[in-house]
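One structure coming up, written as structure tokens, with questions to follow.
The complex appears here minus one protein chain, its other protein chains still in place.
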Amino acid sequence: MAAVTTSTERSLNKLAIVGVLIITMIFLAPIYWIASTAFKPRNLATTIPPTVVFQPEISPFVKLFTKRSQLRTAPTPEQYAAAPWWERLVFDGGEKVVRSGRGEVQWSGYPSRFMNSLIVAITSTVLAVGMGTFTAYGFSRFKVKGEQDLLFFILSTRMLPPVVVAIPMFLMYRVVGLNDTHWGLIILYTAFNLSFSVWLMKGFMDEIPKEYEEAALVDGYTRMEAFFKIVLPEAATGIAATAVFCFITAWNEYAFALIMTNRRAQTAPPFIPSQVGSGLPDWTVIAAGTFLFLLPVAIFTFLLRNHLLRGMSFGAIRK
Amino acid sequence: MAHIQLKNISKTFGNHTALTGLNLDIGDGEFFVLLGETGAGKTTTLRMIAGLEKPTEGQVFIDGVDVANWGAAERDVALVLQQYSLYPRYTVRQNLEFPLKPKIRRLPDAEIKDRVDRAARTLRIEHLLDRKTDRLSGGEMQRVSIGRAIVRKPRVFLMDEPLSALDAKLREALRTELKNLQMQLGATFLFVTHDQIEAMSMGDKVGVLNHGRIVQTGTPYEIYNNPRDTYVASFVGSPPMNLIDGKLVNGRAVMAPLNFELPFEGRAKTSGATDGRPLVFGIRPEDVYLESGAPVEARVHDVENHGVEKILTLRVGDAMLRATVPARTDVEIEQPVRFAWDPDKVVLFDKGSGINLRHAG
Amino acid sequence: MATAVMTTLDPNSRSAARGMSDLTIRNLFIIPTIVFLIVFNIFPLIYSLGYSFTDFRASSPAAANFVGLQNYRELLNDPFIWSNFAITAKYVIVSVVGQVIVGFGVALLLNRDIPLKGLLTTLLLLPMMLSMAVVGLFWKLLYDPSFGIINYTLGLGSFEWLSNPDMALYAVAITDIWMWSPFVMLLSLAGLSAVPKHLYEAAAIDRAGSFYTFFRITLPLVAPILMIAVIFRTMEAFKTFDLAYILTSQPTTEVISIRLYKMAFQEWQTGRSCALAYIVLIMILAITNIYVKYLNKVKER
Amino acid sequence: MTQIELRGVQKYFGAVQVIKDLNLKIDDNEFIVLLGQSGCGKTTTLRAIAGLETIDGGDILIDGKPVQHLKAADRDIAMVFQSFSLYPHMSVYENIAFPLRATRKSKAEIDQEVRSVAKTLQISDLLAKKPSALSGGDMQRVAIGRALVRRPKAMLMDEPIGALDAKLREEMRAEIKRLHIKQGSTTIYVTHDQIEAMSLADRIVIMHEGVLQQVGSPDEVYSRPANLFVAQFVGSPVMNVADAAVAEKASSASVTVGGAATGFEFPGALLSKLNGHASDKLALGIRPEGVIVRREAADGFLPVEAQIVEPLGSFDIVDLKVGSQMLRARTKSGFISGPGVKVFARIDPAQTHFFDKASGKSLGVRL
């Protein structure tokens, strides 16, 4: 139902389209640059003017997945010939693949940290959104003494600078053996996201007419059944929107991941920048790591985008 | 089928009192209408019977059993609401099946199908069964909601303004349908509405609720013709009963401070109607008539043409009086007319309390 | 029909029908979350509160001595700390205001009749999906005066974004704005689409021009959700650490979190850093409280 | 002094045509009600006049000037919405002042206008309140006040009282009417409620599926419906419509309804007036008050059985079974004690309408 559109109105609209496109391009330029760098040969990574046309390479990804060190002497032609194609790419880059005492190729920390990220982010998102949904329902439907204070308390737990809790958290984790475990991070991220989740979900829950459950109650269902059969499906949009936010936060968290975990449970965010370490940064490898790491969130968000947009518009306004 | 009794029910929400000392008796198989304005406490009463709300004080009996500790599921009542009683994600069939599938009274599949089909037939919604509920019209939705209630064969049907979101034609049609349905099922119905036409046309009995109290319970006829107080008098009937301050002087109704008189004798007179007592005279618009030789002169303030009849608003001094006249009556606004009333139909109310003198005794 | 079969209830099934009471469900739904948050958020807080009254050094085996309010006193008298707070305040204001202007502006554009709106909106969200640390790394490169793309594209020669003490804070804020304007945009879009269309129609009928409509209708009605965005972004901006730490090390960009980090993890003045953390926390709480009060006022309207 | 004219207005939503070649001329000071079911195009028509909707064909003229290309703001028309559309963040005063402020009136002038309108509508004591603190009726008054304050060329109202309680609707109806008489501005009012239409309108415009069905005074549309749709849409309870068979019987005509054994007696003139219209294509319409019921048998009365009695206070509506057909009759309150009672009924020929079954058009038979 468009209001009457005049010609000025129409040209304004065209202007808006152009504006949006320009802004989108500006916003995406750095990301495009990262993504393209992930496929560049090392010597084209930081050229000025930036290299736009180039032969895409896969070597950044090979390097990303292997442990390497600087070549001190060039490989012998035999060595070079005997090496598999991907190892030659590393040789070409003036590096060699580090092998273990038994001669096995050593993986870089990336794959395992990527897996850790997946485990930690998915589990904590499920937990935070799950608990958040339950709690939001509780606050939305039942009388709770000091509800406003409790909600503020829940929100306030997100205000702590991570540095504040890092030391006591670390000491506490040490006592209970949670440091450097997946569960340790999962709990932290869950706690961190829970406040947001409760807040957001409360908005959505308030929007779902309580008549739906009451009809089910009268029809002979228990409240639990009504909750699972009626409320949850209705809240799907809100849950999706909340999940996107929680996932993004957990996926990218840096400070706790750095302090609380070592080899076993560390996630990728602290790992990617560490690739700068060896005297001269190989931007192609960092870009490759960043690019791969962006994919899961981007895909997740893209799949849920309709929920995200719709969800934000009906739940959030009331909070 | 069930007999429902509410005894001395009070309900407060925080410092807001919704109901005070409510007593209600709904007979088995009765179509009971609870009539009141928005906020009078109708819905709260209904939710209390459904078990969705607990009374602050008092007891609810279903078939003589105190159901204080029964949850909504156990009371075996069905609920039809103005909106939201259908699940938007489900098809009509799924909606109709839903009440038949809880753990406590899960029916065999064949039986479920049978009941759903029968309900659909009764309500003429068979062609809608596979449609999603968000693609139904208002009337269809309300039929499905009613269907959801009847598949259960519950002891009591509770209906919370099920028709008020519909347009006039549909309301009229569904009114008859509902009444028919209730007669067929022989079930107890508690129907809540703010629309007095619905109350009058459907109810076996009507309870008028005002500010959390039952003001009057009775048949539509009683409520209409013998309202217990001025509130009921003005609430029931469209246009409402005319209420004029005055007193009786020597068998005549003397309207003060308006200074006009009308004859008053005969059947309407009751024991409390002593001369000089400040009264309120109530007269229905249809009992006010225009006559060239009638005792009082008025001006036509407004004319509403309803087709079958016209509703005139007459102005006498500052007072407004409604009169229903045949459609053929030809009057203009601001035209002077003379009117009289049918003294037998006059209802007398005490000026102070507003109580009908016949009830006061 | 009056003899329709009744489904009578087996009296034994009554308890089954009832399920858990509402009270049980409420407690079941709410208490775990509260307990969880207390254990993992409040417990460490109490821990640090205790330390904040001591001279505890986590790097030393020496027992902590109770020093009363000394840490607080010293911190509040330290001009360096106050300058850190001033920098933080400046940063928060620049970055949040920037995000609101950009985010809300883009949302206004997107709220029009734009083709491929959903796709564009999702693409615009990409910056906030990156890790702060990585963003810092790449933006440092983008800002580089000699081989950064920003100077090349804008033709700024060798403009010093990060080495210029007067510019550095803005450069950090620009990066933050790039990253988080999408968040504000998303919430603003939600707010904008929640303004009932008929109000705009009413305003059109009332002969209000587009500017008048914007300032008198749109803005006040989106204000509550915009406030929410502002609250969240302020809280986050106040806590900014990674970005500023990675991008620059100018004294003019030493926001309070960096100072806190250095105190806690480089100097290992655990007790004192806990005290500083508390001062920060109280400030955030106070600011949020003011915001929330204001938000409620805005919502009341 | 405002005349509004629609000439051949067409409007599509996608492939659906919602207004089909609408022609309508509205005189100055007239109170026009657009009546129809939801989705009939009445609101779209109103919005097109307001400038909130573009049209795909035809002209909209205000005082003879085409305005279809003007923005809403430039048409100088006020509108009251069903949802009231009060600005939730402004006080009543600000709401009413909004249209004046938007056009940059002086402060003093605004204040004076607002207060005078508020006085007219008796909402002076509400000026400081926010819309959320108002009752439905007061919100409606404010919405009307906001429209009136500008002294617009015309007032458009889109179901302005549809969201109110029944009792309140009645009161507001009267208020709106008085106000119109007092202010005397051209008014177009949209509703689906025929009682509102009947009691408010100078002329009623009945629309159905985008097509104008009939334009006429309340009396005309009630007593001379142009077609079956109008006949059944106007009047409550609804007009009875039944298949009718007309046969010659001596000098009079016999009209059989619902395949009953005997027919009702009609004057012989009917036959000539029907002009040989095929009997099996006839539909008979009779309003409940045209069905006359007696307790005792009498000439021309057929025996019938009461099915449902609906007491409506001042009168009852009784469903009578005639053959396979249900005819609803209006009786005095309590005239029939309950379902199952046997009574006698006849149809008043003077109040009977005949329609062509296929087209629904009235045959214009008046007896």
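Order of writing sets the chain letters: A, B, C and D. Residues in each chain are counted from 1.
The criterion applied here is as follows: a contact is a pair of C-beta atoms (placed from the backbone, for glycine too) under 8 Å apart; a residue touches a chain by one contact, two chains touch by 3 or more.
Simple rule for what comes next: contacts and distances are computed from a predicted model.
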{"item": "Missing subunit (named according to UniProt) among the choices \"Hydrogenase maturation factor\", \"1,2-phenylacetyl-CoA epoxidase subunit A\", \"Phosphoribosylformylglycinamidine synthase subunit PurQ\" or \"ABC transporter substrate-binding protein\"", "value": "\"ABC transporter substrate-binding protein\""}
{"item": "Contact set of the excluded chain (shown chains only)", "value": "A, C"}
{"item": "Contact with the hidden chain (one of A:A121, A:A136, A:L178 or A:L217)", "value": "A:L178"}
{"item": "Contact footprint on subunit A, counting only the chain that is left out", "value": "42-43, 46, 67-72, 92-95, 98-102, 106, 166-167, 170-184, 187, 258-259, 262-265, 270, 273-282"}
{"item": "Subunit C, residues in touch with the chain not shown (by the definition above)", "value": "39, 58-61, 80, 143-147, 158-163, 165, 245-246, 248-251, 262, 265-269"}
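FYI, only the chains that are shown with their structure count from here on.
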{"item": "Any chain in contact with subunit A as well as subunit D", "value": "B, C"}
{"item": "Centroid comparison with subunit D (C-alpha atoms), farthest chain", "value": "A"}
{"item": "Selected pair, greater C-beta contact count between B-D and A-C", "value": "A-C"}
{"item": "Length of the line joining the C-alpha centres of subunit B and subunit D, rounded to whole Å", "value": "25"}
{"item": "Interchain centroid distance [CA atoms averaged], subunit A/subunit B, Å", "value": "58"}
{"item": "Multi-partner residues of subunit B (at least 2 other chains)", "value": "71, 73, 76, 102-105, 152"}
{"item": "Subunit C: positions in contact with at least two other chains", "value": "17-19, 201, 204"}
{"item": "Residues of subunit C defined as touching subunit A within the complex", "value": "17-20, 22-23, 25-26, 28-30, 32-34, 36-37, 40-45, 47-48, 51, 58, 106, 109-110, 112-115, 118-134, 136-139, 141-142, 146-149, 152, 178, 181-182, 186-187, 189-191, 193-194, 197, 200-201, 204, 224-225, 228, 235, 238-239, 241-242, 246, 257, 260-261, 264-265, 270, 273-274, 277-278, 280-281, 284-285, 288, 292"}
{"item": "Residues of subunit A that touch subunit B when the two form their complex", "value": "209, 211-212, 214-222, 225, 230, 233-234"}
{"item": "Subunit B to subunit D touching residues, read off their complex", "value": "37-38, 167-169, 172, 175-176, 179-180, 194-197, 200-202, 220-221, 224-225, 235-240, 284-286, 302, 304-308, 311, 313, 324, 327, 333"}
